[in-house]
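These notes concern the structure reproduced below.
== chain A ==
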Amino acid sequence: MKVELQNISKRFGSVLANDEVSLTVEAGTIHGLLGENGAGKSTIVKIISGFVSCDRGQILLNSQPVQLKTPEAAIDAGIGMLHQDPLDFPALSVLENFMLGWGIGNGQTKDNLSHFPFSMLLPKSRAARQLKKLARQFNFTLDIHETLENLSVGERQQLEILRLLSLGVQTLILDEPTTGISATQKEALFGAMKQLAAAGKSIIFVSHKLEDIEVLCDRVTVMRQGKVVGHCDIPQTETEVQSIAPLLVEMMFGRELAQPNKPKTAQADVALQLNHILIKDDRLNLKVQHLNVQCGEVIGLAGLEGSGQQLLLLLCAGLLPATSGTLYINGTNMTPKSYSDYLKAGVGLLPADRLQEGLVRGLSIQEHFILHQPYHHWFINWKDTLASTVQAINLFNIRGQPNTTVERLSGGNQQRTQLALLPIPLNLLLMEHPTRGLDIESSLWVWQQLIARCQTGTAILFTSSDLDEMMQYSDRIIVFSGGNISQPISTTELTVDKLGQMIGGNLN
Partner candidate 1 sequence: MDIIVILSTAIATSTPLIFACLGETITERAGVINLSAEGTVLMGAMTGFALAKYTNNLLLGFLGAAIVGATIAAILAFGAITLKQSQIAIGFVLALLCSDLSSFLGNPIVRVSGPTVPSFKLPLLQDVPILGQLLFQSDLLVYTSYLLILFTWFYFYRTRQGLLLRAIGEQPYSAFARGTNVVLLRYLYTLLGGALMGVAGAAFSLDFKAGWSHRHTAGYGWIALAIVIFGGWNPLRVALGAYLFGILQSLASVAQSTIPDVPTQVFTVAPFALMILVLVLTSSEGLEQALKPLPPSVRRLVAQMIRTTPPAALGKTFEPD
Partner candidate 2 sequence: GTPAPTNSPTAQQSPASNEPTQDALTVGLILVGPQNDAGWSQTHYEGMKYVTQKLPNVKLEYVDKVNPADRPNIKGSQVADDLIAKGAKLIIFNSDDFKDDALETAKKHPDVPVIHASGDYAWKEGKNYKNQPNLSNIMPQMEYGRMIAGCAAALNTQTGKIGFLGPLINDETRRLVSAAYLGSKYCWENYRKKSPQDLKFKVTWIGFWFNIPGVTLDPTKVADDFYNGGYDVVMTGIDTPEAAVQAKKAADAGKDVKFLHYTLKTGCDLAPDICIGVPIYNWGPSYLEAIKQAQSGKFQSEFVWAKPDWQNLNNPDTSTVGFVRGKALSPENNKFLDQFIKGLGDGTINLYKGSLKFQDGTDYLKAGETATPQQIWYMPQLLAGIEGPSQ
């Protein structure tokens, strides 16, 4: 199905998320959508899928103008979308998730159901058959009776794709689907998408990752600050692809980016020592025989999401007790201590979910700084703290006022605020996806700050799904796979390819 967008605009409050966006996706092609963070990619695809309604503009399907005011209308029109944040039902079973949405609207799934009153009933057995069939086709393994919350992000994404296919969609939209799925799953997914495109379906593929776009897409549209910057066809040959990459980067960011460099920062003293640690979780048992982290050293924790990296970070932060084993920070045994002792010992955590775990909605930047100060008095001195807040805002280049509540800050500025809140000095800094959701420019800035801290002796442990980032900034990397962990490997002995293989399960 051919999808045409004409002059779509959408405003959220003061942000013009889409500004006169026009693009065409031909039937039978895979169309990439590329752009920095906040460029408006998700917004435009949400408009196509009826999740968000546009302020102005027109959508044409097979050259017919259509109104896609609700997801129902979009599904009716044969458009299905895999959302960036998974939109499924953790409390329901796989099968129920699969069926949910069948028979809504006038889509073809409605027609092939039996007649009233049986159409009222849940078509469990048929759904089970279809799910199993589709799963086999794409080489996914899913226990249909399992509750969804017990599945990994990747599995949930697989299910969602199968569900969309079961709806018989003609246009499939995938908003950043490659985060959190394994290399083999990714291959299967890409294969499936090519297969679908060959069958005449149109596919819109949203990503940050140039490589993904390059291997998968026939054509790409680049967005910046809500506007379409340009389109280009992806050439077929490897060398031509190589030549187009810098062009795309320039289109995305308006200029070429400087390559980051990381000086050596590791020092002799041991900042963190783990001995015979066992951590138990609902789904994982994680064993760490022995680990020494030097002051100033950066350790990357690589692996698929949910392979145990987060458990290790939480353990080192003092937020998750170990079942057995000991943990030393700067020579002090921290095993039996509480979270507040960890804070006193100079441990800092930078959670990935900024507004859920890192910052408190409804509180201003200044109030965050006040809360962060170790206090000795009952009463708050609003005047003094204002001065220090203004200082920090200037230092970290946060675009916001002291009394701006944090949820009104942009994602990047929230991250800057989180960084500004980290106490100085710090012995151990633990970060989940420090640059997730940040554009390349902001990422560079963030890492500059972090490297400066390493130079003062702070040891860093971080997780990231971006292998390039991991290779670039880590001194050593530990690879996690299903609760097993590798020995720390120096980045000098690694390549991205080798790392990818290890993440895929080949730890040796």
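Basically, a residue touches a chain if its C-beta (ideal position, glycine included) is under 8 Å from a C-beta of that chain, and two chains touch if they have at least 3 such contacts; residues count from 1.
The set was built so that all candidates are chains of the complex that A comes from, given by their letters.
Since this is a predicted model, take the numbers as computed values, not measurements.
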Original post:
Since the rest of 1 or 2 are in the complex but keep clear of chain A, which one touches it?
Top reply: 1
Subject >> Residues of chain A touching candidate 1 in the complex >> reply: 49, 51-53, 70-72, 74-76, 81, 83, 87-92, 96, 99-105, 119-122, 145-147, 282
